[in-house]
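Notes for the one structure printed next.
All protein chains of the complex are present and in place, except for one that has been dropped.
The first chain written gets the first letter, and so on, giving A, B and C; residue counts start at 1 in each chain.
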């Protein structure tokens, strides 16, 4: 088991290097100059010398190759460098924000799972009836409604109906769970709807497919109760692809929070990302892309491991 | 909230705005003067951006001033109740020599830094030298404003003397700049970059903590040299996006936002929170300007530039856009209402400011024909910031359509807009002016030849304007200076390298609990919070 | 002992063409199809359908509530929201269809080549796809939009389309690869190889036509995603810019600041996005159920 994980971790190194290289060069073709923005953005007549001096201080005047070497060697030692904007270590800047985003993603996952499994099952069992149509329409609507718009509607609704708004500053869940949840539940719902929709659809199509399998016919031929057939023979097999989708979506969720955090004013990595891109803070963007890539890969790995545990075929498949 | 009938809605909108202005401006000041300040409490206010680092001398954004200003003292400052009067901060008194070249300041005794060390003339000198001649690796954003300074001397620990090379009408005002924080000379000697990462001043509040992306706190400095101040126990600046501010104000989660709200947001908070908030209004020391790329055809022809400026109906814009944006007053190159600014009568005589828009547009089309320009299609480069850039841009596009000019709107992220401007890679663009004080030497920089002024992106080279600028800067006689400025303004509007579109309005919404804060036309000024107190 | 129960009556479906069959078997998909057709018609004939010029500024009617004159009300510039929504369909469809098309074409070629050549080619392409997938979609588009800047041709930002199509490529490549892998196992591919046909001929003539069903499904699904992504990017200020009529922009533009007092400024554009994406998803979903129920997308 350990050796398998080690093997898989070894496999992700080239992917991460690829992400690092691609990300570096993509950002360097990005026009705009952070120094100019920082010093002249407010219309103050800062001289060209001052700008050059600041550029040199940040190491932006170095040749591209040497910047690249710095970036890659930094990565090798887990040093993501310093933000070009705040001059603080990227790791520190991310570290203060990542937990909020992860919590929202995690809560959205729970919401999605709680909704998707029963709803998807119901829809599959009552295929082509009104129940199925309602579930499908609700699910497809979940994919259609932009989460930021949903967020705006949620805020508007809270304000208009309850004259209440969530607190503005996030606190740790362990410090004050009620306050924490009263802030983060809203973005979690806004993104969780889409997430639940994706999972519901997968649950439905996966279960439908499983119900067509020969072993379901075998189970019927055994005279099992329909509920037993669905639960024991259907769901367990149907859940496997749903797990994959939940894993993949979890990773994408981190990216999707970019917009939602904006709407809900959540101080997470999504908001940080938009700010960093806007400012041309290369090091910060690089750090965030690496973080998201690592989360994506690790979640995929976790899904694979879970798969191995749940599906005996995977354990010994050649 | 129901959906009201269109006209009724608009009327309601307009009246609310006007009524609040009149009421609060009068009442707030009167009440503030009468009441006795109460000690205690923490002021929570919103800041819509975040300072990148902690060095006053290197920064340029209001987002820096709002959380950082309470920690530092300045040599001079603007008197908040009587802007633009200058008063002393660290300086107890000062004298100016007759030739206007020597300025002598007497400092308050017993001023202490937050670490307990005494603040003396030596610290003032070290701070200003850092601004005027920054050591390697230190950014000084406003170095150029002090290029007249010959030397800074400290004859004794309580006295600072500035000697100038030539007369500078703006010198004293520049010493009141909120950016010129006084640092500890010892700390600077040990590390010239000390202020970048540390906050250690002599202001009313000690530095508490700064959590990236979240908030910034300060606590009362008991050793503050003004007895009894500050009144607040501390302050908490919360960083949030501008869209969240309105909700936070309305929900009472923050008590203030000091930069200024758009009218829609102002009215929303006002309607939502009712008498729990007070609104302060003032003209804003900022304007939206239109820059033509004078190096590119057809804008190398002054007739074309002037024609486009003529097509903009600034008076109609003033009423229409004020409803939906912070844009408002019609003005020239100086803020309407400033003593050196052009009067309305003077203004209407300048091209582009006439009240007969039809005549102006006819003239514009004639000019275009003379210049041989027909069916003009140009790009308008703009920032992708809504308020007020997009609004101004959309307005300009609509106005130019009236004289048959097709404009493509190219909205860029601020960073890309900035580099398009500096590299001259645009046809015409929306830009802005904004300063911490009314002063021609500062405010005219957007209209000077590009070679002299790095912030004029039109690529213009007009020796006459440059000469007039230099003359007014050295002219200490107010009337004569006004004349020179007027001459400059006329020339600038005729040549139309850069033309104003509209000036801004500033609306600040505070909780009614917040007392002792005075509105000024600049959101950079009066933010040390020493006089501010909470009613409960 | 023998009992013959009488015939149990049932309805015999009539034989129909593929479109009619689809409509009968996939009523939800048919609804989606109708909505898409309506949207396409509205955007093609926007000049005729829209009551106003979407760019026409009217300072006398700022933020007008929905009325007989302005069905969806007006925005902060007094522009007719209905007209802007109709013209916005043009932007959304152009960006959605073009970027999905580019993404699907590239992804299909990449995925099919990967499956056909196998070994090292497959490994390299898969690594590349992995890397692309590790960039979350919004993040990728954000960086690409920021990196490429703007390149407006015929009113549409080509770079925006490219940026939106790039994240689609690896996803399509993945599905195309797995579809192509099963086609690769087909004896008719062996027959073509045994006949000594060139690689390009086998890939283009024998493999790609046989994975068109999943690709077609992906194409409709990604039109929906592209419309959504365009809206998100415009919302973040990185997509389409004023004064072009675009739905995402209408949700983030100046007008959106007035949403509490004039809710119609965000309600109608938001509904338009949801409606469009919903229609494409509904159609794509039913198309999948109809053509290839096992496809995981």
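In this section, a residue touches a chain if its C-beta (ideal position, glycine included) is under 8 Å from a C-beta of that chain, and two chains touch if they have at least 3 such contacts.
Rule of thumb we're sticking to: contacts and distances are computed from a predicted model.
Within the choices "phosphoenolpyruvate--glycerone phosphotransferase", "Na+/H+ antiporter subunit A", "2-oxoisovalerate dehydrogenase subunit alpha" or "ABC transporter ATP-binding protein", the name that UniProt assigns to the complex's undisplayed chain is "ABC transporter ATP-binding protein". Considering the complete complex, the chain that is not shown touches A, C.
Screening C:74, C:108, C:126 or C:210 against the full complex identifies C:210 as the residue touching the chain left out.
From the set A:5, A:69 or A:302, the residue in touch with the chain omitted from the display is A:5, counting the whole complex. In the full complex, chain C makes contact with the omitted chain through residues 1-8, 10-13, 15-16, 21, 24-25, 186-188, 190-197, 201, 205-206, 209-210, 212. Panel shows chain A; residues 1, 3-5, 7, 213-215, 217-226, 228, 232-233, 236-237, 308-318 of it touch the chain omitted from the view.
Operating definition for what follows: only the chains that are shown with their structure count from here on.
In terms of inter-chain touching, the protein chains here all touch one another pairwise.
Of the two interfaces, A-C and B-C, the higher number of touching C-beta pairs belongs to A-C. The distance from the centre of chain B to the centre of chain C, with each centre set as the mean of the Cα atoms, comes to 46 Å.
Shared interface positions of chain A, defined as residues touching 2 or more other chains, are 31-32, 159-160, 262, 280. Among all residues of chain B, those that touch two or more other chains are 1, 243, 272, 413, 416.
On chain B, the positions that touch chain A within their shared complex are 1, 52-53, 58, 60-62, 136-137, 139-144, 196-197, 211-215, 238-241, 243-244, 247-248, 250-251, 253-254, 272, 413-416, 418-419, 422, 431-435, 445-446, 453-455.
Contacts from chain C toward chain A in the complex involve residues 27-28, 127-128, 130-131, 133-139, 142-144, 146-149, 224, 228, 231-232, 235-236, 248, 251, 256, 259-260, 263, 266, 270, 273-278, 281-282, 285, 288-289, 293-294, 296. Those residues of chain B lying in contact with chain C across their complex are 1, 3-6, 9-10, 13, 243, 262, 264-265, 267-268, 271-272, 316, 320, 323-325, 384-387, 390-391, 393-395, 397-398, 408-413, 416.
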